[in-house]
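With one protein chain held back, the other chains of the complex are shown just where they sit.
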Amino acid sequence: MARKGKVKIARPDWCKVCGICIEVCPVEVLELGNTRIQVAHLENCIGCENCELSCPDFVLKVVEDDE
Amino acid sequence: MARKGKVKIARPDWCKVCGICIEVCPVEVLELGNTRIQVAHLENCIGCENCELSCPDFVLKVVEDDE
Amino acid sequence: MSRYEVRLSGAGGQGMILAGIILAESALDNDELNVVQTQSYGPESRGGASRAEVVFSKEAIDYPKVIQADLLVALTTEAFEKYGDDIKEGAVVIADSDFIDADYKPAAKVDYYSIPIINTATEEIGLKLTANMVALGAASHFIPDLSEDEILKTIAARVPAGTEEKNKEAFKAGRRLVSEMKS
Amino acid sequence: MSRYEVRLSGAGGQGMILAGIILAESALDNDELNVVQTQSYGPESRGGASRAEVVFSKEAIDYPKVIQADLLVALTTEAFEKYGDDIKEGAVVIADSDFIDADYKPAAKVDYYSIPIINTATEEIGLKLTANMVALGAASHFIPDLSEDEILKTIAARVPAGTEEKNKEAFKAGRRLVSEMKS
Amino acid sequence: MSKAKTLLLQGDEAVVEGGMAAGADFFAGYPITPASEIAEGFAEQLPANGGKFIQMEDEIAGMGCIVGASLAGAKAITATSGPGFSLKQENLGFAIMVEAPCVVVNVQRVGPSTGLPTSPSQGDIMQAKWGTHGDHPIIALSPSSVSETFDLTVTAFNLAEKYRIPVILLLDEIVGHMREKITIPPADELEIVNRKKPKPEDKDNFYPYEETEDLIPPMPDYGTGFKYHSTGLFHDKTGFPRGKTEDAKKLMDRLMGKINNNLDDIIHLEDDLNGDEDVVVLAYGSTVRSAISAVNQVREEGIKAGWVKLKTIWPFADDYVRKLAEKVDRIIVPELNMGQLIGEVERVAAGKAEVTGINRYDGTLITPADVVAEIKGAL
Amino acid sequence: MSKAKTLLLQGDEAVVEGGMAAGADFFAGYPITPASEIAEGFAEQLPANGGKFIQMEDEIAGMGCIVGASLAGAKAITATSGPGFSLKQENLGFAIMVEAPCVVVNVQRVGPSTGLPTSPSQGDIMQAKWGTHGDHPIIALSPSSVSETFDLTVTAFNLAEKYRIPVILLLDEIVGHMREKITIPPADELEIVNRKKPKPEDKDNFYPYEETEDLIPPMPDYGTGFKYHSTGLFHDKTGFPRGKTEDAKKLMDRLMGKINNNLDDIIHLEDDLNGDEDVVVLAYGSTVRSAISAVNQVREEGIKAGWVKLKTIWPFADDYVRKLAEKVDRIIVPELNMGQLIGEVERVAAGKAEVTGINRYDGTLITPADVVAEIKGAL
Amino acid sequence: MDVNIDKYLRQDKMPHIWCPGCGHGTVLGSFVRAFDQSGLDQEKTVVISGIGCSGRASGYLNFDTLHVTHGRALTFATGVKMANPELNVIVMTGDGDGAAIGGNHLIHSSRRNIDITVVLFNNNIYGMTGGQFSPMTPTGDTATTSPYGNIDQNFDLCELAKSSGATFVGRGASYQPRKMIKLIKEGLLHKGFAFIETLTQCPVNYGKRNMIGGARDMLKWQDEHLVPDKKYEKMDPEEREGLISTGVLYQVSKEEYTDKYQQVINNVMAGESNE
Partner (left out) sequence: MDVNIDKYLRQDKMPHIWCPGCGHGTVLGSFVRAFDQSGLDQEKTVVISGIGCSGRASGYLNFDTLHVTHGRALTFATGVKMANPELNVIVMTGDGDGAAIGGNHLIHSSRRNIDITVVLFNNNIYGMTGGQFSPMTPTGDTATTSPYGNIDQNFDLCELAKSSGATFVGRGASYQPRKMIKLIKEGLLHKGFAFIETLTQCPVNYGKRNMIGGARDMLKWQDEHLVPDKKYEKMDPEEREGLISTGVLYQVSKEEYTDKYQQVINNVMAGESNE
């Protein structure tokens, strides 16, 4: 179901730093900051959307590269 | 489960003339009177207890012949 | 007529409540006559004593129940004992002659009719369940301002389809029982 | 001391209610001192502003809540805004310097301490959850008739097993933050 | 239904007729003596008129169900007796909170508990006001005859729709089961009130629990695009809880205000007073009938007596009774209970008139003679 | 438990301590804010003392369960808040009918409906008396502090056992959740009442619902050979319904009589009056605390004021308040509701004293300043 | 039968109020016979019933008996059993009482596997209130509240109890009193939650309205539709259509609730004294 695109922190304010996105990401992309999630290695992202669909807080979104 | 004995109208006053005993009797023994059940052909009774166990009103009882 | 009070009593299942309803409904098209019908019965709606009451009046009927009956019908001893005394002086009392002891001594002076209501239903009509209509027929004699026809019409409308004729017959038989005694 | 009113406020989950309980319980063996502790929180028991209140008195404490605080601790701007004004003239106000704007102009004349409560917990103690104890330590400075030892004893009894030392450390760090400012 | 028709009906049946005449199109409930005839009547009549009947698994479900139906646009009704009325209380409070118009009939039998299921009582009068937890407004009506049952059922729906509130219709078993002649007026002679709905163009700026001038916010049907929220939590005009003190007070004041500002419209009563009464019998439900009979009787003997019939039980007719107490020496309150509404009469009379009760709580009726005795008793 | 111990406890926790001290050995209930701590406390303490705790599927079940346990011989308790209290009403009425001793705690939050679950209220005062259908006796107590909560929990069990009646303990969220020092007396210093049981030799001539002289029939435990019947239907002394009018009246008169004959034993209150008061503040629950504070304050200013604290809410202290009204000009009734118990005060005062209320119904408290203002307001 | 059923019946309450031909009496009779055979102690037995014609059963039984609110018998029973696990606790309920308003307590009591024996009188109708449909009224049948035919599906109560956790599930019928006696006896002796559905006829409010007829006809109907469980199990779905199996339908042995709780008490009290 993955499509061309990479993760984006669409609603940074809503992040509750639970780490679920990190748990479900098949590669190393995300890291926990102090008050919100951070994209540490965007280059690794394969756009699988696991994080987007799992994040309980609607923080992440996989977007077309050119968005 | 039948044992030696014949039907007896143990509590005639409790009979509500519903006819269930007649329905479950394998032979012709009982008949409905106007206000209570009647033993019409005791001689036929094989003491099977169907009527005793089925009567909703605890009217009938199979008793030893010599009771 | 300021107030005419009827009490129909019997055992649960004898249909006295239906008789009461029919009696009351018979006054429906009678614009002059007000009517209130009530009943009382046990939780099991069967067995025990049950009664229907009908109050007629040309004036407004406030208190809905019988205070002292002008007319009492009783089909069972239990009903008779419970309600037999609660009647007006000179009231009409109709009791089933086969089920109620004849040596009844009413407290007040009453007009007492002991007639074979249930037996008439069983034997003459051949349908025990019509005893209530026999009773109603007997009672109908005494009720002011209500015609036999009005009641017969209501019977036809209220009893189970197919039994209209039997019930009307029973009614008439009951009425006859009384007229015969009166004549 | 007729009545000394303390309000500890922050976000749900920051443990200010536990801090309040510990504060209150520290007066348990102090026969001279009455204490009442109350709290308020939203239905979700997390998020939003939450507060614990502790009232001390040598006399009977009737009204159980803070009327006007003698001492206010606030860990978040939201809490600060909600409760910042509801204090006595000359009250002590302790606010987290990293999370609350320094340009606070209290309505009444207050004794204002802006100290790094949460950061002390995170960095010095290494356990963010102990911020409540840092806050309690800072507050403890000002509470009449209650000794540091009484509070430390209660902390040891009330915090989760295994975290006693960290929490006591945090308490002391908080207390130090204030003493340093005062000295 | 454009011609008047005369029928011999029970009070329970008159509820069905009244409901149908008022436009009821939904019934949900659970059978119980002596209210089952109401369910049975609606089960028969509703589908014949395109409406819906559903028998639920219990009374709690019946109450929830009519509130859901009401929010979806239906004119909904349920009927029960004491034990079921107790079970409905939680969801009744919810209906009050979300302001869902609906009618709840309680055909009272003798309580407490299972009590005397087939005998009449007026034992749930106070419960109708206080049965659910927390303060709340309520409207409760109580008829004394079969035709009044018809009328008050229509009124119940009208008030429910007008004020967005559940209206309780308190019959007693006597009224519920007695048969009387009743003339049902033609449909076009009845005044039927329907809830105020917002206009489609209001969608964008819509506050479902707005404090409108009349304090009664317009109510959209579900599925008409308003996409709004309702909750049993305290909420502001948006329908959402904010957890603010002001909101709680504002909401409660509005809920109470919408009723208390319209007492003249809501409180229905009748009286027969000459203005010179020494004693007045104040009654409701079937007991009224004995009161009237008794008053007529004693008047003939020259006693200055009158009667008052409360058709609206809640809100209580404070003002009326207060003025009455100032004028008369004694108010007699006959009730088929151990003394319930008499407490309100005493409260309002505040010592200005003597207040005495006549009480029966054994399933039998208060007779005209009982009332006559009480009237004469203290003369 | 033979030595006094001092603890810092919440009111909810004091219910648990009080219950254990009174001999409670059974709890059944369903969690709800702000009463869950009571269930949690019993879940921990009961098995440690050989008692039983069970969490049921809902509040209805919780209420049924404690009545069953009570009949089997247990001292049983349940705890809930408004929504759950509404659900318990039907089975509460049943408990009254079969005269099963038990304690029902309601830690009041703001209603109606879901309301404000974590905020204090005294909104269920009237519901405690009228929540279930039909007339019925009830005892309801309301503490104003943590140690009073302990005491009244013990009293609740004692009254329940003595009078064979469910006793309602009405906390408000403030009392339920506030922490205070409390000294728990040693077990042997507490007076514990246990239900009267029939003697084994009475078995043959046993009438479970006999009209004994004190109107309280002895109560056997299930399984001790009495083989008796209980029902929610009206019944005679045998426990069985006979469907007779006399039985109904006799039963109701006995149920009411056993309480009304013992008002002195049941009604607990405290006051601080000098006998020359112009104004008296009559309060209950947490509101008492502001009343006391305010009275102390205005007395210093020379105002002749006093206070009354009702610990027993139901039965209402009619006589006491009647006499009070005769003596003072004004009675102020502060309540965390829209005015509930004030109705009783008005009723009983019957115009002899002016009665005014102070009302908060938004989840905040009535402060001493509020009471002071009201005291001074009308001087 | 060689039992003194009189001992278990409150003679002075008889004859019972049930209508002529009502199957409830037959179930009651089966129960007392089963109880006698079970060997359980009459004085240590509590029978609890709800409201309905079936609910009247407790009044006729010479035990400690409790006639509670509609649908709630199991909640009271749970309290009795928990408070004194030595007692035999029996619940008598109807299809309305036990499966409509009381459905939740049925599934939760099943789930707990508490040692209570339930005898549910299933007459496919609300008898006492005059014939409204119940969750056991077959689809299509008429009742006072389904004058145009019932559109509800009905439950398979035995399946429901089983899938909720009951450890003994069986079905009996008034046409098979012998089998019912055996079934109830086994249920009584089962340690854990035993659910027994009994098919019983209500000629007055069900049979006559639905053209089955009076009591005798209703028994004939049973005769035509009952199949022993063993036989039923071997049939394929089409054959089963319209048939009803009777007998012990399910039984497993699992730790019982009050036993488990006693274990908790023992552990906690031991733990405490070890401190």
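Note that the chains are named A, B, C, D, E, F and G in the order they appear, and that numbering of residues resets to 1 at the start of each chain.
Criterion: a residue touches a chain if its C-beta (ideal position, glycine included) is under 8 Å from a C-beta of that chain, and two chains touch if they have at least 3 such contacts.
Being a predicted model, the structure only gives us computed values, none of them experimental.
Asker: Have a look at E:Gly73, E:Pro185, E:Pro218 or E:Gly257 and name the one touching the chain we're not showing.
Answerer: E:Gly73
Asker: For the chain not shown, which residue from F:Asp58, F:Glu148, F:Glu180 or F:Asp362 touches it across the whole complex?
Answerer: For the chain that is not drawn, the touching residue is F:Asp58.
Asker: Which of these touches the unseen chain: E:Gln10, E:Gln108 or E:Ser230?
Answerer: Of all options in E:Gln10, E:Gln108 or E:Ser230, contact with the hidden chain holds for E:Ser230.
Asker: What is the set of chain A residues that contact the non-displayed chain in the whole complex?
Answerer: Looking at chain A, the ones touching the missing chain are residues 1, 3, 11, 13-14, 16-20, 22-24, 49, 52-58, 62.
Asker: Considering the entire assembly, which residues of chain E contact the chain that has been omitted?
Answerer: Residues 25-26, 28, 47-50, 52, 54, 56-58, 60-74, 76, 90-91, 94, 98, 221-233, 240 of chain E touch the chain absent from view.
Asker: Suppose we count only contacts with the excluded chain; which residues of chain G make the list?
Answerer: 100-101, 103-104, 107-108, 111-113, 135, 148-149, 151-156, 159-160, 162-165, 254, 257, 260-261, 263-264, 267-268
Convention: only the chains that are shown with their structure count from here on.
Asker: What is the touch distance from chain B to chain D, in steps?
Answerer: The fewest touching-chain steps linking chain B to chain D number 3.
Asker: Starting at chain B, how many touch steps does it take at minimum to reach chain F?
Answerer: The fewest touching-chain steps linking chain B to chain F number 2.
Asker: Using the stated contact rule, I'd like to know whether D-F or F-G comes out ahead in C-beta pair count.
Answerer: Taking the two pairs in turn, the one with more contacts turns out to be F-G.
Asker: Express in whole angstrom the distance between the two chain centres, defined as the mean CA positions of chain E and chain F.
Answerer: Centre separation, chain E to chain F: 30 Å.
Asker: Report the inter-chain centroid distance for chain A and chain B in whole angstrom, where each centroid is the mean of the CA atoms.
Answerer: That gives a centre separation of 82 Å.
Asker: Among the residues of chain B, pick out those that touch two or more other chains and give their numbers.
Answerer: none
Asker: Scan chain F for residues touching two or more other chains and write them down.
Answerer: 60, 90, 94, 116-117, 119, 231-233, 243
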